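Yeah, one chain of the complex is gone here, protein chain that is, but the others are all in their spots.
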Amino acid sequence: MGEFGGFAGVSRLIKFIHKYGAPKRFYRLAGRLVPWFAGVTALLFVVGLYLGLYWAPPDYQQGDAYRIMFVHVPNAWMSMMAYVIMASFAATGYIWNVRLADMLAKATAPLGASFTLTALVTGSLWGKPMWGTWWVWDARLTSELILFFLYVGYMALQASIDDPRRAAHASAILAIVGVVNIPIIHYSVYWWHTLHQPASLTLTSQPKIYITMLIPLIVMSFAFMFFYFTMLLVRVRSEILVREQRTDWVRKLVGSKQ
Amino acid sequence: MTSHSLFSVRGLACARGDRTLFAGLSLQLDAGEAIHVRGPNGLGKTTLLRALCGLSRPLRGDVRWRGERTSDLAEEFAAEVAYVGHLNGVQGELTAAENLERAIRVFARGPDAALGVAAALDRVGLARLAGKPARHLSQGQKRRLALARLLVLRRPLWILDEPFTALDVAAVASLSSLIGEHMAGGGLALIVSHQAFELPGIRDFDLAQFCKVRS
Amino acid sequence: MTSHSLFSVRGLACARGDRTLFAGLSLQLDAGEAIHVRGPNGLGKTTLLRALCGLSRPLRGDVRWRGERTSDLAEEFAAEVAYVGHLNGVQGELTAAENLERAIRVFARGPDAALGVAAALDRVGLARLAGKPARHLSQGQKRRLALARLLVLRRPLWILDEPFTALDVAAVASLSSLIGEHMAGGGLALIVSHQAFELPGIRDFDLAQFCKVRS
Amino acid sequence: MKGGLLSAMAAVFTRELLVFWRRSTEVMTALVFFVIVTTLFPLAVGPERHELMLMAPGVLWVAALLATTLSLNHLFASDYQDGSLEQLLVSPYPLSALVFAKIAAHWVLTGLPLALLSPLLAVQMALPTKAIGTLVGSLLLGTPILSLIGAVPAALTLGVRGGGVLVSLLVLPLYTPVLIFGAEAVAASAGQGFASVAHLSLLGAFLAVVVSFAPWASSAALRVSLD
Partner (left out) sequence: MKGGLLSAMAAVFTRELLVFWRRSTEVMTALVFFVIVTTLFPLAVGPERHELMLMAPGVLWVAALLATTLSLNHLFASDYQDGSLEQLLVSPYPLSALVFAKIAAHWVLTGLPLALLSPLLAVQMALPTKAIGTLVGSLLLGTPILSLIGAVPAALTLGVRGGGVLVSLLVLPLYTPVLIFGAEAVAASAGQGFASVAHLSLLGAFLAVVVSFAPWASSAALRVSLD
């Protein structure tokens, strides 16, 4: 896309991306980073779970059932964040033809989808004791479900095109179009919701969160975020190997391990 | 270096899937010249033609028309090329004549149509079938219709992928003489064909020289 | 009169739309014989071949195999014919080898496969591509795969519509020698082709003699 | 020769599964379409549980029917385009048997997964638990009918450009009896819980009729389309 090369700043940025975005370089860098990220993730999980399961007192209304929040809420947040991250990677890959960004986007999709699925499952597990039903067509629930379909569609499109470059570019366009849709889904569903949904079922009628719940929640959120980055690096490393399997450096690498 | 040729390609490399088919390909074409690209099945001839006319992005290399990159010229360059690929690009629901009329309106820039529809159909031997839905044409008749597009658009650069497929002996001869006239009028042509054809002044171009030994 | 030829056609007439293309067509073919059907584009060659192998019903006339009407024989006759048409009949999702394996299982009657899959692929020059999805083959490679079907099925009667399309020079030669071998082994072949090819002992058959002056 | 026919049918069947498997997503998409359509309704109608429950049997069955209808396009279309169908027509085995194998594969790939997934959607749509068994049963009996009947219009519209929508147009009226029995059975067992048996056995009888007749009709349709 030549027309983006005109701006000096942008072109310097592209040079930078191309330099550090070389798959070979990134493979090594990611290899060095993974243990650190994994360590931080483990630490955060241990602390977060300890705080969430022992330290925080039971809720006066829900007893211990509320503790599922420490999994549910971070996953719900991450599901949305991951989509935005994925779309940005995809756009970078498409516009500036950066293959590493394509791979990062591709590696993000299943992670985002599983965050979404976890949020859905934990949410409905929580819904049974709280609302007496597994599922309600409430605003947040519905928008989360649609987010899940966007992920599934993205992955389905990726999977059904086998030329990797074409697959990356096609699904990038889809991801970009989908991101435009996200805030719209969000607001439209609110609109719909306020007209129809009895207030008893809304999430906003929750009792205010106490600091004893907030701290474990924040720790757990960071734990899931670092979990995401760790898994991203791991997945993108294997993606790089698959995509670069014909290059000399991968041949040498694989050869030396055998 | 900007080449002085009308159409010049330097250092072109193309891939399909993750295999590089050819690399370092250069060629020059000037007014009135034509080349016949040759090579065995699966070498990358179709891939080359598609990259040259801008249907696919090459891995590397640059393609220039009157010294400017074709990717920068974009539609300006498209207005100079006529491409006939493996597919005919003929719409079955429209009649033969309607197919050409549409081609003129959608593809000709301004009123520069070279031959009228009727004359073009006559030239490719489809005059009698002008009103027949293209879906009912035989294989060879469809191909003739696709080639008639070359006649109604006045394009300097012809890029033809196996144009002789399905044509009978008379039509093969008539197409070669057509290309000859095009060259005589200052046109350029790039032709991929396994079939032999007579055309004085056409250069052979062996694609194999730019392909590595296959893995 | 029942003909003594293995394959005989008498008084055949076919139409497309509401126009009769040819009428009163007769031909005989015996073991080891082949004919090359010729005629300009749109004469009705494809129509003829499709009628002969039972894909479409002729207007009139009868087609016999070993003296019996092919329409009565139905599947019995189908088990004796191999047809390669304009379309390749190659499934893009399956690899080259899988395409042939499937052809053997669906089309071969009993364990009469002539050549193994690997040998057939080797013979048409696709050995290296056995594991590649057919969708990724080039035009000529797909055609070769379609022709490989002839090798894995042992069928006495070959009906080939423009088999040389998209084949490179080497492949054209190799296919003609293949047909030669088939004839030497007692096989019959009906070939439509605009392209010239070398095949000793093949008879020319001009379809035009059965067509009325075109309206 | 019998063995040859069975092996040919098995080859068509497994190859069909293989092709769909290669397309990987294809296996999922009819299913996901089913899920999405069921999701659209609550979005459009609003979230009241009682209303939803009333609609549930109908919506689930309509969604199943639409998902099957959509997937019909793929039953013969790609084989038609690449010429494999032409080859099948000159095969030494009875066409209707091979077509039956293709239809069977189609059902395994669309109807069956759809029936198996339906309980999840039923819960979402607030269908009473006691009706879920009937829902699955009615889908297991009904979806093969859909695949079988659908093969006929799918074959007839080959080569007709714009055939895709035409298929739906031809097939949906044929589907109404199945829809009515199926949805009724579920609704009945969501209510009193007895009448559903009668509807289910009607579906069964219908299936028996259609099995014996649809493969033959669709192979005749194929011959016409390829003439």
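As written, the chain order gives the labels A, B, C and D, with residue 1 at the start of each chain.
Rule of thumb we're sticking to: a residue touches a chain if its C-beta (ideal position, glycine included) is under 8 Å from a C-beta of that chain, and two chains touch if they have at least 3 such contacts.
The structure presented is a predicted model; accordingly, all values stated were derived computationally and were not measured.
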Looking beyond the chains shown, say which of A:136, A:152 or A:213 touches the absent one. A:152
Residue-wise, where is chain A in contact with the chain that is not depicted? 146, 149-150, 152-153, 156-157, 160-161, 163, 165-166, 169-171, 173-174, 176-178, 180-181, 184-185, 188-189, 191-192, 195
So that we can see where the missing chain sits, which residues of chain D does it touch? 20, 23, 25-26, 29-30, 32-33, 36-37, 40-41, 43-46, 51, 54-55, 57-59, 61-62, 65-66, 70-71, 73-74, 78, 81, 160-162, 164-166, 168-169, 172-173, 176, 179-180, 183, 187
In the complete complex, the non-displayed chain touches which residues of chain B? 53-57, 75-76, 78-79, 81, 83, 85-94, 98, 102-103, 105-107, 109-110, 133, 149
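Just so we're on the same page, only the chains that are shown with their structure count from here on.
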Is the number of contacting C-beta pairs greater for A-D or for A-B? A-D
Separation of mean Cα positions, chain D and chain A [Å, integer]: 35
Between the Cα centroids of chain B and chain D the separation in whole angstrom comes to 45
Quick check on chain A: which residues sit in contact with 2+ other chains? 162
For chain D, what residues touch not just one other chain but two or more? 23
